[in-house]
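A single protein chain has been removed from this complex, and every other one stays in its place.
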Amino acid sequence: MTHLLPPEFFTATVPLNAYLILSAILFAIGACGFMFRKNIITIYMCIELMLNAVNLSFVTFSYQFGKVDGQIYSFFVMVVAAAEAAVGLAIILTIFRNRGTLQIDEIDTLKN
Amino acid sequence: MDFILLSILKTAIAAPVLLGTLAYLVWIERKVLAHVQLRMGPSRVGPHGLLQPIADAIKLLTKEDFIPSYVNHVYYWLAPWLALMFAVTAISVIPIGPIVEIFGVKTNMGQADISIGLLLILGLTGMGVYGIALAGWSSNNKYSLLGGLRSSAQMISYELPMALAIASPLLIVNTLNLREIVNGQAGYVFGIIPNWNAVGGLQMFSFLIYLICAFAETNRIPFDLPEAENELVSGYNTEYSSMKFAAFFMAEYANIITACSVATTLFLGGWHPIIPNELGGQFIPTLICFFFAGVLFYHALNPARPSDRLSMGVIGAIILGLGLMFQVPVVKDLAQPLFWFASKAGFLIFVFIWVRGTVPRFRYDQLMRFAWLVLFPAALLNLLLTAFVVAAKSN
Partner (left out) sequence: MTLEAFFFYAFTTLALGGATLAITRRSAVHAAISLMVSLLGVAGLYLLLNAEFLFVSQIILYIGGILLLFLFVIMLVNLDAGRGLRQFHQRWPLGAAVTAIAGVAFAILWSRAKLPPSQTMPDVGNVELVADTLLQDYLVPFEVVSLLLLVAVVGSVLLARKRA
């Protein structure tokens, strides 16, 4: 058995468009949250959500073309997200230590 | 037979056995620990305290389920069951025997036989951290939060050397399917030394690293900082009582079973016997059972207490029957792999309890330093050496 799910499982009842639509909606939700949240950590989480939506469409196309390259891109996105989370959270911790807040509109020392 | 029906059937057999094992593991641990410390251990409920787990279960079920008023209710409820769920699910991919044929149905001994079994176990144990972290946070108690944070940090840190230690035998067996990993360890070097990864495969070092990390991953002494009684009251489960506490308890034991089973499949050759069957390996289970039955019959004839005459005799007869069962033609194919797997995993579980009885606890900074400065470089070096050896062999 080369795959986790048995072959009888795949009846092709769900068109691949459905995955792409889901990916678009997920991305929109992520972008929405990115715009209206005010806390740095939640904004970060919204970015992760958007990255995931993109990953989903990469994997869908990888399935579509029968090539594994899309999955590799997704894997790279995950690794970059991990690196980004490590550095980003370190920055967040430093900001919190210096300013005692994580609200983005209170971190405005460069403004005036 | 239908895939789904077969899965349900196997689960129906495995789930009660697993829950019973979890309950009796507590009894075994208390008994072994007591004998390490020259005590008797549980001995009041039933002969030799054998009914103690049932009494414990009834006690925990009927206890008042006290919920402090300041907890976060949703996550307080969710956390213990989350921890238990991930701990138990991980066991489902472990193969306890080869593919067998019962009543004309060919199936593997184990719940699921999947291509990425080992990775899935890593993932599920990683998700188990959520239960503990959430329990610590939702209890709204500084000791619980400290315990939860400590445990997340500890588990993340020890997952790295653990994954590296797992990677080096993978280089040798070249697959992620646990059944194929076991099959890759079949055979004997020079016809007598088992070709297991920890023995013939020369992976003792990664076996050792894996075992140390397993102690940390299951929050056992000497790495039981998340629940260090004398500094954190009881860590993340301070505010839990009744069944929710029992769920954490069961999750911990399920994690021990998983860790020991993975070590068995990965390093100790799974269900393969220690001596080739041609040299009499298939008679070892029977001989061991006969030995224990003999000891019990001896005690039944020279009882220390009047009740021993009956209890020792009955248990001895059961074990004698078990020993004979290993030679019955049809049952044999099923029982022998099961025996070897259970005895190897059981021995590892015994080591866990043994260590608990003898080793003191680490300090928290020592624990972290040990993970990052000793275990991690050692695992990395081990992986590198194995890779070089494998590359040299393949050329």
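In order of appearance the chains are A and B, and numbering begins at 1 in each one.
Quick note on the criterion: a contact is a pair of C-beta atoms (placed from the backbone, for glycine too) under 8 Å apart; a residue touches a chain by one contact, two chains touch by 3 or more.
On a predicted model such as this, the values are computed, not experimentally measured, just so you know.
Novice: Which residue, B:I96, B:L134 or B:M250, contacts the hidden chain when the whole complex is considered?
Specialist: B:L134
Novice: Pick out which of B:Q52, B:S152 or B:T264 touches the chain that's been left out of the picture.
Specialist: Counting the whole complex, the residue in contact with the absent chain is B:S152.
Novice: For the chain left off this view, which of B:L176, B:I275, B:M368 or B:L385 is in contact with it?
Specialist: Checking each option in B:L176, B:I275, B:M368 or B:L385, the one touching the absent chain turns out to be B:L176.
Novice: For the chain that got dropped from the picture, name the residues of chain B it touches.
Specialist: Against the left-out chain, chain B lists 75, 115-116, 119-120, 122-124, 126-127, 129-130, 133-134, 136-137, 145, 148-149, 152-153, 156, 159, 176.
Novice: In terms of residues, what is the contact footprint of the unshown chain on chain A?
Specialist: 2-5, 9-22, 24-33, 35-39, 41-42, 44-46, 48-49, 52, 55-56, 59-60, 62-69, 71-72, 74-76, 78-87, 89-94, 96, 101-103
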